[in-house]
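Heads up: the structure comes next, in structure tokens.
Every protein chain but one is kept in place in this view of the complex.
Order as written gives the chain letters A and B; numbering starts at 1 within each chain.
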Amino acid sequence: MMQGWIQIGLTLIIILAITPIFGGYIARVYLGQRTFLDRVLNPVDRLIFSLSSVQPQAQMTGWQYARAILFSNLAMAILLFLMLMLQGFLPLNPTGLGAPSWDTALHTTISFMTNTNQQHYSGETTYSYFSQMLGLGFMFFTSAGTGIAVAIAFIRGLTGRPLGNFYVDLTQAITRILLPISIVGSIVLVAAGTPETLAGAIVVPTLENPNISQSIAIGPIAHFEIIKELGENGGGFFAINSAHPFENPNGLTNLIQILAMISMPTSLIYTYGVIADNRKQAWLVFGMVFIIYVAFIIVTAVGEYQGNPLVNSILGSSQPNLEGKEVRFGWAQSALYAVTTTGTMCGAVNAMLDSFMPAGGFILLSNLFLQIIWGGQGTGTAYLFSYLILAVFVTGLMVGRTPEFLGRKIEKNEVVLTSFLLLLVHPICVLFPGAITLAFPEQLGGISNPGFHGLAQVVYEYASAAANNGSGFEGLADSQPVPTALWWNLSTCFSLLGGRYVPIVALLLLAEGMSQKQPVPFTTGTLRTDTVLFTSVTAGVILIMGALTFFPVLALGPIAEGFQLLRGA
Amino acid sequence: MISENLVTIWQVWCRRKYPTYLFLALCLNLVFASTVFAATGDAFSRSQVYALGVLGIGTVCLSIYLFVVMFQPERF
Partner (left out) sequence: MKINLSNIKPVPRNNRYARRDTPTAALEGLYQRAIRDAFRKLDPRIAVGNPVMFLVWVGTIVTFLVTLDPNLFGTVQADPNQQRLLNGAITIILFLTVIFANFAEAVAEGRGKAQADSLRSSRSDTIAYKLLPDGAISQVNSTELRKGDRVIVKIGELIPADGEVVIGVASVDESAITGESAPVLKQPGTDIASSVTGGTKVVSDELTILITADPGQGFIDRMIALVEGAKRSKTPNEIALTVFLAVLTQVFLIVVATLSPLANYVNTPVTIAILVSLLVALIPTTIGGLLSAIGIAGMNRVAQFNVIATSGRAVEACGDVNTLILDKTGTITLGNRLADEFIPVNGHSVEEMAAVALAGSLFDETPEGKSIVQLAEKLGAKIDFSRTQATGVEFSARTRMSGTDLPNSIEIRKGAIDAIRGFVRSRGGTIPSKFDDAYEQVSKLGGTPLGVCKDGDLYGVIYLKDIVKPGLKERFDQLRRMGVKTIMLTGDNRITASVIAQEAGVDDFIAEATPEDKIDVIKREQSQGKLVAMTGDGTNDAPALAQANVGVAMNSGTQAAKEAANMVDLDSDPTKLIDLVAIGKQLLITRGALTTFSIANDIAKYFAIIPTIFAAAGIGTLNVMGLKSPQSAILAALIYNALIIPALIPLALNGVKFRPLTADQLLQRNILIYGLGGVIAPFIAIKIIDVLLPIA
């Protein structure tokens, strides 16, 4: 048992250590300060800008920035969709895969474009190397870069700067942050034992009967893995994702994957501190999320460690719940990985989330509902600071002034955008399709588990789509050619798009509005937002506003399931 | 003469927009409720389905009303 906790503790310490280093680096990149990669990358950037005729100095308004995101993403989506549909005619297709069904291709396109990587297919039997490497791999970088660009534009707006230029921010996110780390990271992963090859599946005779041969799928995995984690993408090369021994062979690769997926969202909070010149606030906000994160890990890990009471009563002793887990990771690393992947909206898994105990299921769902226990690439950080704005609005009146955040008054527009963004989009994208599916479970759902767990599966699927996470509770008949796949593919597209672009547009308009406000000078009558008191108030607002909305769902899902299990039914 | 009357009736009709909306909602319900009725089978009686349909449309109207409040709060 101690070993498990030590693994978790060490990982947390490393996270604490890299946050300021990495966060500081991102801030330097976006403040236009000198970084060690400048000499190599400045000419590259210039080449990219001149080839794409982007004027790097041109500032964008919030709406222009949003339009740039929407149109560039649309163009990329069309390209990817065509690529997937035509993969039969394209090279690098050693296994000779044909075109997927149109709805699967559409869902895959939208899912990867929105940085979600929800997969209603098995990678190794659906998409060719060309589709995976060039098509999906391309989206790995651009969708993650889009998220970073949004976060940076948002931070700039909050601190009263012009928002910047989307194309420049996106390019720099890829060339300065994602690519360099991915190159180094994939080499480390290869060294640690992850395969990287363009050869087709390996055909070997089985051990039991040498006359029967089996083919073992392999491919260019290492470079795919690192950006999968770093960009909070999470779409696995193989169907079982990071539980596959080729994707995640050992404890070292597992550690690297956890660090890769959590490093961006944690560091972006610090980046805010540097750009806003208020590191104290950054650390307080970081601390608030960190405490919730650790609490979530503990609840999940304890649940897994104690195991299933029904199984324990048969065994006669308490054993960890290892069903759906890789023995090489055990309960501790599986729990840590699961809380991290749902918190950061990565969505990669090294154990089947469906098999977690109800306590874990509760936490994983809560992560998807809250969306800020680190949160998605860039957007999570922006949500976090939007929550600060909301908390300022709700409680700030109590100091007898119009609420202010960073010296800027929170007025009607800010309230419309923040409350819409934080409170309304998610319930609409999760509860509506969820309710429709559960109203017609046979016709639409194809749910493997009836009762409370089935409800959790359905809600999880939409929550994962709307939060742009991509992991699944599985057990849903959502892959072609089953009849319910069409409904799943199309209805999750609604959640994917709504959960991605509505908040992004709202965030950018919010940032634009904040940047244009005349700052009010700070006095003793101004509410300080960088205090322990205010940060605790924010935590309260997050829990009441973010979690209470979904309390009935949690009660009818994992909570009811947990009590059911305790009663021994 | 008749055309004039028709015009007058049409104008009165246009002015009374709330009854129009109500009428359209009930028409919509006719379609909506029948679908629900067909889908649920024996669980509900015909009148219950119509009542549920009205309730559903009412809820959607309330939701639209709340969106109007959100984006044009000055009107309230």
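The criterion applied here is as follows: a residue touches a chain if its C-beta (ideal position, glycine included) is under 8 Å from a C-beta of that chain, and two chains touch if they have at least 3 such contacts.
Just so you know, these numbers come straight off a predicted model, no measurement behind them.
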| item | value |
| --- | --- |
| Sole contact to the chain not displayed, among A:Val188, A:Leu438 or A:Ala477 | A:Leu438 |
| Touch list for chain A against the chain that is not drawn | 393-402, 407, 410-412, 414-416, 419-420, 423-424, 427-428, 431-432, 434-436, 438-439, 441, 451-452, 454-455, 459, 518-521, 523-528, 531, 533-534, 537, 540, 544-545, 548-553, 555-556, 559-560, 563-564, 567, 569 |
| Contacts of chain B with the absent chain, listed as residue ranges | 43-45, 47-48, 51-52, 55, 58-59, 62-63, 65-67, 69-70, 73-74, 76 |
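Criterion: only the chains that are shown with their structure count from here on.
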| item | value |
| --- | --- |
| Chain B - residues contacting chain A, complex | 39, 70-71, 73 |
| Chain B-touching residues of chain A, taken from the complex the two chains share | 412, 416, 420, 440 |
